[in-house]
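This part shows subunit A:
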Amino acid sequence: MIYFLKKFSLILLTFILVFTLLSGVVLAQEKVIKIGTLFPLTGSCALAGSRCKAAVETAVEVINNAHPECDVPLAAQEGILGGYKIVLVHADHQGKPDIAKTEAERLFNQEKVYAIVGCYNSACTNPASFVAERQGKIFMCGCSSSAALTERGLKYFFRMAPTDKTESIEFCDVMEWMNEVKGTNLHTIGIIYENTEFGKHAADEGKLAAAEAGFEVIADVPFSPGATNMNSEVQTLKAKNPDVVFGACLGGDYTLWVRTMKQMDWLPKMCLNYCTGYQDPVIAQQLGDDGNYFMGGTGYSPEFADLMPAVAAVENIYKTKIGPSVPFDSDSIQEAVATFILAQAIEKAGTLDYDKVSETLYANEWDSPLSMGGKVAFVPGGQNAKAMSMMTQLQGGEYKRVYPPELATHDIIFPMIPWNQR
Partner candidate 1 sequence: MPLLAVCEISKKFGSLVANDKISFNVEEGNIVGLIGPNGAGKTTLFNCITGIYKPSHGKVIFNGLDITNLPAYKVARLGAVRTFQIVHSLKEMSVFDNVLIGAYLREKNTEKASEIAKQCINLCYLSKMKNTRAGDLAIGLKKRVELARALATGPKLLMLDECMAGLTSTEVNESVSLIKNLKDKGITFLVVEHIMEAIMPIADKVVVLDGGIKIAENHPEVVIQDERVIEAYLGKKYSKKLQIATQGREKDA
Partner candidate 2 sequence: MMKGNKKKQDLYWYVLIVLLILIPFIPQVAANSFTQHVLILILLYASMSQAWNIIGGYCGQVSFGHSVFFGIGAYGAGMAVVRFGLPPWPGIILGALLATAVAILISYPCFKLKGHYFAIATFAIVEIFNRLFMVWYWVNGALGLDYPLVEVGWRNFMWYTTKIPYYYGALVLFIIIFGIVRFIEKNRFGYYLRAVREDQETAEATGINSTMVKLSAMALSAFLAAFCGAFFVQYNLRVDPTMVMSLQVSMVFVLVTILGGAGTLFGPLLGAMILIPLQEYTRVLWGGLGRGTDLILFGFLIILIMVRQPKGIMGLVDEYFNYKKMRKVISAESDIKY
């Protein structure tokens, strides 16, 4: 055994050495634009990270090769700028801001990437985009939702997704609309969120929006992510019994939360979720009936096919990269959008000059069939002013569009059906 270990370690070390040497050798290839991706590929957000990475790969696949079946910009031609191909360099920030910064520096300085797409976690996007800004290089952010990111006044930072702020306001709109149109009497709000950068931001924006709209937040329940149980959290909510719950729980915590509510036999009248576990189609599928009647902001779902007809063809390519049963979700599709918009801007600017590309990005309104609403346009600070999300409700395991009324296909089922009547 020991002998085996000895030998194995030797081989391993040789491998490391060889790889280190090789990594320095840049394969000489003309007409290449390198773009870095920076996502949490390990750690607790690895699931979302790997999907985002696949989404960027999908976009690059469409841009680099002729895909006439896809009705999106740049799909028909091969490459951009008259034959330039995009090459991706992937990096993993493990959900840690310090590693995100390091990797961003490495991507720019060593890998010589032209721009970075990333980083999913807002806490990581922040330092990484500072690196880009300092070097005068472009940082495309798909789905980090902290509103603060685009309030920093950066010049080379662009974000596609709607922010927590937009979503919070939309949540309150839904409540007001319900009160007006349906005569429901929704007044009190409980917020449950993971106590991290993401959850805290979302909750803060939620409280602001609620105060503005005149609702009362009666339960403020942060919890530690990765908890072994959420009994006390749900008990607290149950004791306060708010009409509406705003939820910001990612992945495993989301399922734990839903199932704990089931066990505690409690539900609010309405439950609105930020871009979280709720949006994950795989989780929705796994929760099955338990996941139904929850609501949330959704940027994309396969049920939106009639709104966004161009997605399906791209989604087929995406599925070859991530798995046959995984459609785009609201987060990953934004990363694909970010990649497309960057490529479109380079193509339009006709140059790789950062200032020109940045100006072009600001100056135009971009066609983006993968975005809800089909348009992308940036306001100073880099926020996509056309960013939209729709309120959906899970009904029968599918994301049904329920708000705004002009785009809705289904009625909101209100109040949520109690557990024992399902």
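A quick word on the picks: all candidates are chains of the complex that A comes from, given by their letters.
The rule is short, and it goes like this: a contact is a pair of C-beta atoms (placed from the backbone, for glycine too) under 8 Å apart; a residue touches a chain by one contact, two chains touch by 3 or more; residues count from 1.
Since we're looking at a predicted model, the values are computed, not measured.
A.B. asks: Quick check: counting C-beta contacts as defined, which of 1 or 2 touches subunit A in this complex?
C.D. replies: So the candidate in touch with subunit A would be 2.
A.B. asks: In their complex, what parts of subunit A are in touch with candidate 2?
C.D. replies: Interface residues on subunit A, with respect to candidate 2: 2, 5-6, 9, 12, 16, 19-20, 23, 37, 39, 41-42, 46, 49-50, 53, 89-92, 94, 96-99, 101-103, 105-106, 109-110, 123, 126-127, 130-131, 134-135, 195-197, 199-201, 222, 224.
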